[in-house]
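Below, a portion of the complex is reproduced, with chain positions unchanged.
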Amino acid sequence: MNDASARYQTGLDYLAMIEGQRPPSLEANLKDIAPDLARLAIEFAYGEVYPRRHLDLRQRQLATAGALAALGHARPQLKFHLGGALNVGCTPEELVELAIHMTVYAGFPAAINTAMVLKELFEERGIALVCDAGMTPRNPDQTRYEQGWEGLKDIDGNAGERVISALQDISPDLGRYIIEFAFGDVYSRSSMDLPSRELVTVAALTALGTAFAQLKVHMHGFLNVGGTKDQLIEIITHTAVYAGFPAAINGALAAKEVMAEREQHHAVP
Amino acid sequence: MNDASARYQTGLDYLAMIEGQRPPSLEANLKDIAPDLARLAIEFAYGEVYPRRHLDLRQRQLATAGALAALGHARPQLKFHLGGALNVGCTPEELVELAIHMTVYAGFPAAINTAMVLKELFEERGIALVCDAGMTPRNPDQTRYEQGWEGLKDIDGNAGERVISALQDISPDLGRYIIEFAFGDVYSRSSMDLPSRELVTVAALTALGTAFAQLKVHMHGFLNVGGTKDQLIEIITHTAVYAGFPAAINGALAAKEVMAEREQHHAVP
């Protein structure tokens, strides 16, 4: 779309859905210093990327929050977009779970800082949180290891099993923690569905740009739990807005390898 | 230079040019906690790296600001060095454009946070910004795509075209956004010249350390728009101060590959 003015109008509409107000605070914040930056954000991010197909606004906000929580350097934007997530239908419980999910991919400090942003946000909005749902294990009869191992196999499939196996002769305990903590304790929680978990993971690892192999594992994971190729590409395209184009390009190249691996696998008789 | 005291005196002179005052605030800030850290910064960063040839102080401050804006974790230093950029001759418009340029390589949040730091800085210094210059497209007769594609070819050359082509069968829209947004909307703006854009890009990607292939593309870009090999090496050396030696070493190894590729290319009859 080459009509900047039409993109700008569309962008205003989308930004209003995210922010829940109009005119957008972005223009007020930047008007004395970089009005063109506000214009480009509205034209490109909100006018061109957000209206695209394959991900709805709820999914886009989860991807945005996952990317910014993992990067950790953009607290004001993380708060803005967690608020936006509430505005487009994410539940408070789901966002708390997103913070907890971050422990696995960006560590406890990133998770705790995300939770503290949510605390501020929920207080401002008068949201009283009752969060016991997440503690319900998917299957109470299994041990933590059994539950984790089953989860890892179901979600990440062969790609995940290969990670554990590669760790076996150097750091078997790290492999065990991935099974017991990441999959047994975290993924087994019911407060976020698996496609959303893998969507958040793909966005976070694309944004971080430091774990190409694990990004591929979770792209497989996203597809294994019901995500589509179109959605996968869309998560990556969306992440360009929040982490820049080099991160997105590397994400796309990872997706290319993942799709080739899946095609090859299916071609085997 | 092994005479620490001479390096220290030289460092004080350079730091005074950057900060615009003497004695430096760095010594006051660190004197009760880590005076040796202040001394090493003055001896090494300001006494040994800043006086080097091939980049002037204006270019060094653009490289510093690009690196810190991309990393996003050092707001006080980003503000200090954007102020330093003004002190050594960068214009307010150029620094706003640096923030806008960051959208492409580190995402909109990093760009917006850099703009907010500039807002604080300009308010403190009473700088009233009139920033419409950047909106002038280099060639108003071209579509956004045409302008972007021409820019990408002129700047990044074959290396850039290969990126777009590699994305073709996995995410053609991401490739199109690189052309339309990154090159059509951003690079086409007249408020920052192309060598400065690529200098900032090389510094930012060297500091981030997450996009080796794209770093190489923009090293080619820097050389294609008139940068020299000596300047390229100097950007990397300078970045060691702000992102550490491992980042700089990887930058130097990328430059080595880039120079080899260019030599091979020219050797072909």
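As written, the chains take the letters A and B, and residue 1 is the first residue of each chain.
In this text, contacts are C-beta pairs under 8 Å (C-beta built on N, C-alpha and C of every residue); 3 or more make two chains touch, one makes a residue touch a chain.
Here the structure is a predicted model, which is why all the values come from computation and not from measurement.
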Given 2 placed chains, full-complex copy number: 3
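Convention: only the chains that are shown with their structure count from here on.
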Fitting chain A to chain B on CA atoms, where both chains share a sequence, rotation angle to nearest 5 degrees: 120
Residues of chain B touching chain A in the complex: 71-73, 96, 99-100, 102-113, 115-116, 118-119, 122, 129, 131, 134-135, 143-145, 163, 166-167, 169-171, 173-174, 177-178, 180-182, 185-186, 189, 205, 208, 210-211, 213-215
Parts of chain A lying in touch with chain B, wherever the complex brings them together: 2, 4, 26, 29-30, 32-37, 40-41, 43-45, 48-49, 52, 68, 71-74, 76-77, 207-210, 233, 236-237, 240-250, 252-253, 255-256, 259
